[in-house]
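Note that one protein chain of the assembly has been removed; the remaining protein chains are unaltered in position.
Order of writing sets the labels: A, B and C. Residues in every chain begin at 1.
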Amino acid sequence: MTLDASCSLTYATKSEVPAIFMLRPRSGWAQWIMREEFMLDPQVPVVEYTDFYGNLCQRVVMPKGEFRFSMSCRASVPDHIDAMPTAKRVPVAQLPVELLHYLLPSRYCQSDKLSRLAYSITGNVPRTYQQIARLRNWVHENIEYEYGTSNASTSALETVNTKRGVCRDFAHLGIALCRAVSVPARMVVGFLHELEPMDLHAWYEAYIGGRWFTFDATEDEPKGNRIVIAYGRDAADVAQATLYGAFTCTEMKVTVGAVCERTEGERPTPPEVL
Amino acid sequence: MTLDASCSLTYATKSEVPAIFMLRPRSGWAQWIMREEFMLDPQVPVVEYTDFYGNLCQRVVMPKGEFRFSMSCRASVPDHIDAMPTAKRVPVAQLPVELLHYLLPSRYCQSDKLSRLAYSITGNVPRTYQQIARLRNWVHENIEYEYGTSNASTSALETVNTKRGVCRDFAHLGIALCRAVSVPARMVVGFLHELEPMDLHAWYEAYIGGRWFTFDATEDEPKGNRIVIAYGRDAADVAQATLYGAFTCTEMKVTVGAVCERTEGERPTPPEVL
Amino acid sequence: MTLDASCSLTYATKSEVPAIFMLRPRSGWAQWIMREEFMLDPQVPVVEYTDFYGNLCQRVVMPKGEFRFSMSCRASVPDHIDAMPTAKRVPVAQLPVELLHYLLPSRYCQSDKLSRLAYSITGNVPRTYQQIARLRNWVHENIEYEYGTSNASTSALETVNTKRGVCRDFAHLGIALCRAVSVPARMVVGFLHELEPMDLHAWYEAYIGGRWFTFDATEDEPKGNRIVIAYGRDAADVAQATLYGAFTCTEMKVTVGAVCERTEGERPTPPEVL
Partner (left out) sequence: MTLDASCSLTYATKSEVPAIFMLRPRSGWAQWIMREEFMLDPQVPVVEYTDFYGNLCQRVVMPKGEFRFSMSCRASVPDHIDAMPTAKRVPVAQLPVELLHYLLPSRYCQSDKLSRLAYSITGNVPRTYQQIARLRNWVHENIEYEYGTSNASTSALETVNTKRGVCRDFAHLGIALCRAVSVPARMVVGFLHELEPMDLHAWYEAYIGGRWFTFDATEDEPKGNRIVIAYGRDAADVAQATLYGAFTCTEMKVTVGAVCERTEGERPTPPEVL
């Protein structure tokens, strides 16, 4: 499908505040960014760089007063999430070296403390895509989606205990469980068509059968039509805005709309390492 | 100034041809890409990746028949080229390691064979920005700009002999002379406002006083209002299109227009290593 | 001083266990590895790669039964830790982009939850090297060094509560407090001459005044004669051995001895970004 998406962030500050935005989606094998537009108001100098994970980051010093950062884009994305129940896990000894760090515990995904839980969930499920699907289903069924029950410092370990959270908590727990069974997993933030209520969304990917697959523990059914904005180990890496100073976010507005069906004859074949 | 620029390439092929385009300018410290738009006709799958130099590259398989790749962008860029006659060369022993490869000879810039010429030109000029300016001036004064006198395989060594060439030849010779006196230099391709006749343009940058400075040996006077598309060692790294198969380029169209003055209060300070 | 150091790890396993060792120190601006020797017993195939942080990692599949990985090296290292009370913090807006991820919270360093504590410690200390020294002193004075009070999953937040730990806990808390005041900090593991009892050691570095400075919260007095083995965000990144399977570590032996004084006339000047 071809989607039009936008995100606008407005801040009020009482002094200059250095900030890093991560709001320029990149084209990749599964999405093609056909159009992008940015607006900074006021128009301050901005420097863009690429981080460890290939995300494009916009660095500015927000002036005192009100500041708005908006972007919109049009992207061609797949209608469906790939699933492949027969895809086998890659043995740790054969994982590409650049993916090994996605096995490590991180700030919000304490996989080192969740092995027992993870293996109790997967039981005798074959060590394939199905094992990771089982973990996802467990999160979906056992964690209640509820606004206001978690915050920016909530980790997977806390979510296991409270059994409540929002999309980022679902993703953190899903990631931590994958890593606990030695499957590389990474956080994704982006746009999801028909998300209700509309907002930026967080989900995750697991590396199985030589490629990344999308998982989303908040949804009843797998849904495509996602625009990826950023990848990272967990939410610490992929915040849409990281601000170094006192501020108030006075408005955040996200829109996603369908333009038309995806017009390509076929999708590219996913490369083995993405 | 805020510029609108576009580039459209049309090809005719008799079979599928794998191709790599390099036509998505990136924001950096000196330019801010406010808007971008891409069109592939027909719309085939496209995968984007980042190369060694940070350039965004678009990889497609052109279908048999006619294929068009077009892009347009709006960018905020400086009106003037920075010059700093007092900027001192960085001694080789103190150059950042990631710049050392810009001292090496490359396909079109045989700096290893041009030391004698380079030092005969610079003579006793102080080992500052002025030394590199002197080399640029020599190229500007001694090479005649003339279409059709060179081709895609012409190197700096040949240009020294023929004394003729186009912008890429001027850039290659300028780069080779910089490297011959142990100053890192890199090729730049992009858009230049008011270039006559309008086309993509090639120039170069030299690393002096802890940062990159722009040089353009084809111009009488230094001119700003440039949008950088790509950086590399020489033209081999920064072709706007690299095609692996037989093709005819049936049309290439480039436009650059002024939208308005640059509205930022001030430009960002260049970081030491860009 | 010139040091001879060695580390030998012996494991017993009941099946093949994929493992990643991180035991080849690299030469850098402050240390020169003059000699290295490795022994795997039995001699299984080993593949070496470089991780995100530039650490050299050795990947093997440990065979069933007993396996030993030993290394020894001779290195020329500085006798003293640099300190520079006047060194000013680099404002966040001017930090090199490749260091920004050292500001983020990580698995064992929940800096996002320690701002209040950090600023209560630093009070009105100037925002220089002294601020970071104050944080280090606080850890040194308030945390008790005691074996057996923490384990591989203990984080800075827990150490703040228990007030006990070993070198890695001291380092994690020191790092978390630096990041909490927006100063980049990274974990270091390596050898320390005259450590009592001898073992591998963990400490940290903070980025101030345009370079990294060494801090060690376990020591009464700053001590030099350290060989760095690996850098990372925290202990998750720099384990000397990461094993994917069941194992018993039957022996770990570390030695560090002085060979002679450092014979170089002078140390290299630290580059701005290391």
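Methods note: a contact is a pair of C-beta atoms (placed from the backbone, for glycine too) under 8 Å apart; a residue touches a chain by one contact, two chains touch by 3 or more.
All values reported here derive from a predicted model rather than from experimental measurement.
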From B:88, B:107, B:140 or B:223, the answer for touching the chain not displayed is B:107
Among C:44, C:152 or C:246, the residue in touch with the chain that has been omitted
C:44
Option touching the unshown chain, where C:26, C:127 or C:140 are the choices
C:26
Which positions on chain B touch the chain that was left off?
18, 20, 49, 51-52, 57, 59, 61, 91-93, 97, 100-101, 104-107, 110, 112-113, 152-153, 182, 236-237, 244
Which parts of chain C face the unshown chain closely enough to count as touching?
26-29, 32-39, 43-50, 54, 56, 58, 76, 263-268, 271
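Keep this in mind: only the chains that are shown with their structure count from here on.
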Sort the other chains by how far their Cα centres are from that of chain B and give me the top one.
C
Which whole number of Å gives the spacing of the CA centres of chain A and chain C?
30
Just the number, please: Cα centre separation of chain A and chain B in whole Å.
35
Which residues belonging to chain B are in contact with no fewer than two other chains?
271
